[in-house]
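My questions all concern the structure below.
Of the protein chains in this complex, one is absent; all others appear in place.
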Amino acid sequence: MEKTYMEDYAVGEVLVSPARTITESDIHAFASLTGDWHPIHTDVEFAKQTPFGERIAHGMLTLCVGSALMFRLGQYVSLPKTFIAFYGMDSVRFVNPVKIGDTIRCEVEITALEEKDAKRGVIVSKNMIKNQRGQDVCVYTTRALVGRKPA
Amino acid sequence: MEKTYMEDYAVGEVLVSPARTITESDIHAFASLTGDWHPIHTDVEFAKQTPFGERIAHGMLTLCVGSALMFRLGQYVSLPKTFIAFYGMDSVRFVNPVKIGDTIRCEVEITALEEKDAKRGVIVSKNMIKNQRGQDVCVYTTRALVGRKPA
Amino acid sequence: MEKTYMEDYAVGEVLVSPARTITESDIHAFASLTGDWHPIHTDVEFAKQTPFGERIAHGMLTLCVGSALMFRLGQYVSLPKTFIAFYGMDSVRFVNPVKIGDTIRCEVEITALEEKDAKRGVIVSKNMIKNQRGQDVCVYTTRALVGRKPA
Amino acid sequence: MEKTYMEDYAVGEVLVSPARTITESDIHAFASLTGDWHPIHTDVEFAKQTPFGERIAHGMLTLCVGSALMFRLGQYVSLPKTFIAFYGMDSVRFVNPVKIGDTIRCEVEITALEEKDAKRGVIVSKNMIKNQRGQDVCVYTTRALVGRKPA
Amino acid sequence: MEKTYMEDYAVGEVLVSPARTITESDIHAFASLTGDWHPIHTDVEFAKQTPFGERIAHGMLTLCVGSALMFRLGQYVSLPKTFIAFYGMDSVRFVNPVKIGDTIRCEVEITALEEKDAKRGVIVSKNMIKNQRGQDVCVYTTRALVGRKPA
Partner (left out) sequence: MEKTYMEDYAVGEVLVSPARTITESDIHAFASLTGDWHPIHTDVEFAKQTPFGERIAHGMLTLCVGSALMFRLGQYVSLPKTFIAFYGMDSVRFVNPVKIGDTIRCEVEITALEEKDAKRGVIVSKNMIKNQRGQDVCVYTTRALVGRKPA
């Protein structure tokens, strides 16, 4: 299942990651690393007064941890051996909150394979981070610069 | 400088965050939290063979840490007291690598203030994470759902 | 609200920080960093036998996290732009335990502004870390060496 | 109670460590450090379907944290001042699961003192990591290379 | 390359993990988690006086991080989908020190496949954690309890 070049992916192909439960430790680690201790994530009393009624995960935590779950399919599965750089994301939307105890996974659908030049191409994909009830929590498209198969 | 409502921002306003040096500890913490130990970030021998010649920070690390630097202007400066949810990002582009020892800051320009309904609005901004040489390393637009000023 | 010099503070001025819930993750992180795994903080069976009946936070954890909450008012609010060094603390007292789930904030009252020389002064303050019930948990006075306003 | 040389131990001597409760934070920290996010440790939904019915600690986490508890008897108690290297382990067996909230301690019985040469020897011990009910969770023998008492 | 049952492995098969550079952050994280701050790992002045001349990684850190590198081949490669428990290790030997900046990988050779009953078996393997110069740093055999292929 290892992949080397852009050409090892097919448009329409879907990759599904393993899952991971988002814990209080995750929120603590993300707030710690980034310095974003917004009370909606880290103050129980404040969070009780919000529409969510409890602390929710940072959207960016969901995005980072959720997207990285793809890495667990194997080092060269969602990104090929010739991966050069993570090029960008578009239309990132946080469509549902993630609460402590929710279990997320990531589904990636390859939507385009773009030739950049003879040696490099871009893998475009639609990414859906979902919770244990199958609801999307974060969706976005992503672009990765990778090597192309020698002619 | 604290802000409460969408109306406390002006289109064209620019906010500049404090800066932080990206360390090996940051890369270790981000790889640890997300599980993304791609060798371009964590394997010195592998990284020597890449065009960068050394380990580089995860693009998502730059994005998360860089965007959260705004939080240090004060809890209710880049996001107002009535912040409800981080709505989304568009056109996220990783335009330059961040190496260990680079110092990043974030500049946010308010580009639009959108009314959603009588009580809620969306603050749209253009975000530029820059290094110590003033080069953009990551740029994107972002959308935050916040409360509106009572009429 | 940003402050630059000692002269930007007034005796009697009170600053109130945002709040943060102390979690099991905080105790784990503090024990990890310091190596202080005393069973009153980290052994559930031991803690059951103490007067508290459960694990309590390290006093020093409360002090460090509680005092740093002031930083969230903005980088140059509780300490001015010309901050030179954290000079010292006096009469630090741990007057009530902090249990997992308690939410703490910090209140700082400026009690004296001492001239050291023409360029430097010391901001003296009384600090009260309080829990969600408004009880003091840790109180102390602190001294910060900062720059003075040019004449 | 500090020890300097191999000769400061006696065959049959038993050392008992303090105890520590294994928390969700421990599992998070171990998965983070090692990259082992196997769902039996980190996915609540997956773990429900296993014979354990819930997440269990990594065996290696139990081994590392459990064995290091000996260090808390004092820096030079379970390993003497002349400690050179941790030589190896034999017959490591994970005989019972450790669940979140279990409290473990380590018991070490000195089983042999082997002379290597005039200056160095090996302390051989049988190690039993036990839970709060006194059940073995991990057992193994270990070998440490240490200095010998000058003749 | 995903594997489900004991029968999906062959005696003599060799699996090679990706590599990771051991950093000062790794030693800090391991000392933090376990509480083992032995000066040979964490005190530069002490370490200068040892035969190594500098701080070395904990043997158990090398073992934990090194063995977990196999996980990066994909969640169900070195351990199959039917993995039940990590059974044990034998003859663990720390044969060379790991210094800060060394890059380790793990090589696993399947040496036996033992039937336990109709439904469960044990995968026995010889594990060699190697540095960037190809030297063994830690070797051991390991035993994993897994499901068997239905007849």
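Lettered A, B, C, D and E in written order, each chain numbered from 1.
The definition used in the following text is that a contact is a pair of C-beta atoms (placed from the backbone, for glycine too) under 8 Å apart; a residue touches a chain by one contact, two chains touch by 3 or more.
Only a predicted model underlies this, so the values are computations on that prediction, with no experimental measurement involved.
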Touch partners, limited to displayed chains, of the chain removed from view: A, B, C, D, E
Sole residue of C:Met6, C:Leu69, C:Val108 or C:Val124 that reaches the chain not shown, by the stated touch rule: C:Leu69
Residue of B:Asp8, B:Asp26 or B:Asp43 in touch with the missing chain, whole complex considered: B:Asp26
Hidden partner chain, touching residue among C:Met6, C:Ala47 or C:Leu79: C:Leu79
Chain C, residues in touch with the chain not shown (by the definition above): 26, 29-30, 32-40, 50-51, 58-60, 63-65, 67-69, 71-72, 75, 79, 83-94, 97, 140
Where the missing chain touches chain A, by residue: 31-33, 35, 37
Footprint left on chain D by the chain that the document does not show: 1-2, 18, 71-75, 77
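In this text, only the chains that are shown with their structure count from here on.
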Chain centre separation in whole Å, for chain C relative to chain A (CA means): 37
Gap in Å, rounded to a whole number, between the CA centres of chain C and chain B: 28
Computed distance of Cα centres, chain B from chain A, in Å: 16
Multi-chain contact sites of chain D, meaning residues that touch two or more partners: 24-26, 28-29, 32-33, 35, 37, 39, 72
Topology of the chain contact graph, where touching chains are joined (line, ring, star, complete, other): complete
